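In this view, the complex is presented without one of its protein chains, the others remaining in place.
As written, the chain order gives the labels A and B, with residue 1 at the start of each chain.
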Amino acid sequence: MRKTTNVRLLGALVAFVAVGASCSAQAGDSDPQAFTQIERGRYLAVTSDCVSCHTVPDSNQPFAGGRAIETPFGNIFAPNITPDPETGIGAWSDDEFDAAVRKGIGRTGSPLYPAMPYNAFTKMSRTDVQAIRAYLNTVTPVHNPRAATALPFPFNIRAAMRVWNALYFKEGEYTPDPQKSSEWNRGAFLVDGPAHCGACHTPKSLLGGDKLNQYLQGSYLQGWSAPDITNSTRLGLGRWAVDDIAAFLKTGHNRVSAATGPMAEAVKLSTSQMTDADVRAIATYLKSLPGVEDDVKPLPQDNPAMAAGAAIYRDQCSACHALDGRGVAKLFPSIADSSMVRSADPTTAIRIVLRGARSVATASEPTAPGMPSYGRQLGDGQVAAVLTYMRNMWGGAAPAVAAKDVTRVRSETASRPD
Amino acid sequence: MHKTSRPGLSRRSILLSTATLFIAGATGARARTIAGSLPWEPNAGNPLTPVKLGPWEFFTGDEGRAMEALADRIIPPDPQTPGGKDAGCAVFVDRQLAGPYGRQDGLYIRPPFKAGAKNQGHQMEAGPGQQYRQGLAALDRACKSKYAGKPFAELSDSEKDIVLNGIESGDFQLEGTDGKSFFEQAIRDVQMGFFADPIYGGNRDMVAWKMIGFPGARYNYLDWVNRHNERFPLPPVGMTGRAEWTPQTR
Partner (left out) sequence: MARRLPKKDVVIIGLGWTGSIMAQELTDEGLDVIAIERGPWRDTPTDFPPSYMQDELRYRVRHELFLRPDQLTFTFRNKMDQTALPIRSWGAFMPPNGVGGGGVHWNAEMWRFLPSDFVLKSHLTERYGKSFMPEDMTIQDWGITFDDIEPFYDRFEHLCGTSGTAGNLKGQIQEGGNPFEGPRSRPYPTPAQPQPFSQTLFAKAARELGYKPFPQPSGNLSTAYTNPLGLRMGPCTYCGFCEWFGCGNYSKASPQTTILPVLVRKSNFTAQDNSEVVRINVDRSGKHATGVTFVDSSGEEWEQQADLVILSAYTMFNVQLLLHSKIGQPYDPIANSGVIGRNYTHQTTSTVNGFFNNKKFNFNPFIASGSIGMCIDEFNGDNFDHGPHGFVGGAYMGQVQTGARPIESTLTPPGTPKWGASWKSAVRDNYLSTVKPGTGVHGSFYAYRDNYLDLDPEYKDRLGRPLMRITMDLHENEVKQNRFMTDKFAEIIKAMGADQLAKHYRTAPYDNTEYQTTHLNGGAIMGTDPKTSAINRYLQNWDVSNLFVLGASAFPQNAGYNPTLTVGALAYWAADAIRNRYLKNPGPLVDA
């Protein structure tokens, strides 16, 4: 399964690490009255999900920073991006803001950690970013100095980020592909730009850069495996219609699946607030990505894990996910159609069985059904067996999950609060 | 959602996105303020830890022997199904008496204790633990005096049944305790252990469920609700599973 240790995801995380906030009292020049610009900025901030990393979860001080962003190299504390002149970005010039968001250059000129996804945000235009700035100027200023980020050597040397940028950062606005529809181009812009989907869904190199040859084919971060979101039939969204993807992004639920974990947060704070046209554009773009097509044969029914898994599934899982594996649309995920269950890295499926999960509540799908925790009732071999069974039933196929995978996830998640 | 103000009812809206805030609390469940979203935490729930075999936790050796003998007469072994002793019913009673049930946790045990009508329910200060302690000792004492020094466990099966029939009918009195109600309690508890989930120590290997045809701790009969008068085909399952849950390595 997961071959490397989790030295992967620096670029995956959204933290805005500006250095040496010296205060020149230069206010931004955005016009606070310009409603159109502010509203455009608000929407771009939503699509960019700025609030997620720049707010301590469940606090009532949005954008005031302080959230610890977990990276394989240590925690990075997100800064305050409210207009507070002293501890926020109130004193920043528009040029300084643009350089930080689109180029990863901090206010003093030293590079940001790519936990701030400037490698995605670079696809936005200067006008876009100025609009975000204009919106941020309207949020309540909060005086909240940022906790110091202390990464171990060599990551504590900011200059090292220059090397990283040389390897992985390609600066430049999104250029539409004239061969494609405007919907497709909008989707590509959102996915690669503000929505920065690759941060979680594209595998990372040892240094945390995107492995572009596995673009959006699934990755691992913060104790979760993010699934393949290409159109791969077996592993990705191949069995989902455009409408399924759009419904998932908009409501957190569809006939197949439910958003949990980090994606629940992304749906709640970002995708559910996108326009219907934008979630369809994202869906259209994702459906155009070919992804891996392979021919994996299901394990035989008489495989010992399959037999044990069948018994466990019948006795413990079928009350919700149904005897035919199809669950109940928008309530209980369809195991039969789930690519997440068949993901090459089964971490997320394992941890959901072990620890349970709460799906996201949205205005249109408020139920937020939850999966109970089975970690104290099922042993590692039993969890592996039932997942192996689910991966290889109902027309699906995937390699067996091993008991040691379950053991690993159990120990890696033991102290996690989520 | 918010409408305009009206007389006598002011409007206040707090923006609380947080799911839970603890107010106070020293013991047990703490009072919480819940707002914004449904509370959730990983590994939630409170599954039981299975009873482990091993020494008695409540009974003394003598009491345990008497209890096992009692369990085996209340539910005698037969060629198809073990008796109460081998099904673990005495272990069940022992663990129940050592736990919250024996301690009367959660019951109203404030004085004064007065005798009342039977339909006013149990009014004695003594809980089930003390009833068993007194009842088993009295049973052994009575047997020893009638059967040449032999305690209940050492009697023959037919002697045991004579004793128990006598207690049930009131003909055979136990000294210092209400033998009839003690035996009724023992019948209830032993049979309860026989039919409860094996996680509690009785119904070992789900022998009682197999005997009667109860498929156990299942949660889905959707495929059988319309199949009238056809035997449900799957074996019983306990809360800790069944043999088929463990992959059989070849």
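By definition in this document, a contact is a pair of C-beta atoms (placed from the backbone, for glycine too) under 8 Å apart; a residue touches a chain by one contact, two chains touch by 3 or more.
This is a predicted model, so every value here is computed, not measured.
The absent chain, not drawn in this view, touches the displayed chains A, B throughout the complex. When you scan B:Ser37, B:Gln134 or B:Gln173 for touch with the missing chain, the hit is B:Ser37. If you put the hidden chain back, the residue from A:Ser59, A:Thr233, A:Ser288 or A:Gln377 that touches it is A:Gln377.
On the side of chain A, touch with the chain left out of the figure occurs at residues 316, 318-320, 328-332, 356, 358, 361, 364-374, 377.
Hidden from this view is one chain, which touches chain B at 1-3, 6-16, 23-41, 44-45, 47-48, 73-76, 78, 81, 100-101, 105-110, 112, 114, 116-123, 161, 164, 168, 187, 191-192, 195-197, 199-200, 208-209, 211-222, 224-232, 239.
One rule holds in what follows: only the chains that are shown with their structure count from here on.
Centre-to-centre spacing of chain A and chain B amounts to 47 Å, using the average Cα coordinate of each chain. Interface residues of chain A, counted against chain B in their complex, comprise 58-60, 304-305, 307-308, 311-312, 314-316, 318-319, 322-323, 354-358, 361, 368, 370, 372-373, 375-378, 381-382, 385, 413, 416-418. Only residues 15-19, 36-38, 40-45, 47, 217-220, 222-223, 234, 237, 239-242, 244-250 of chain B touch chain A when the two sit together in their complex.
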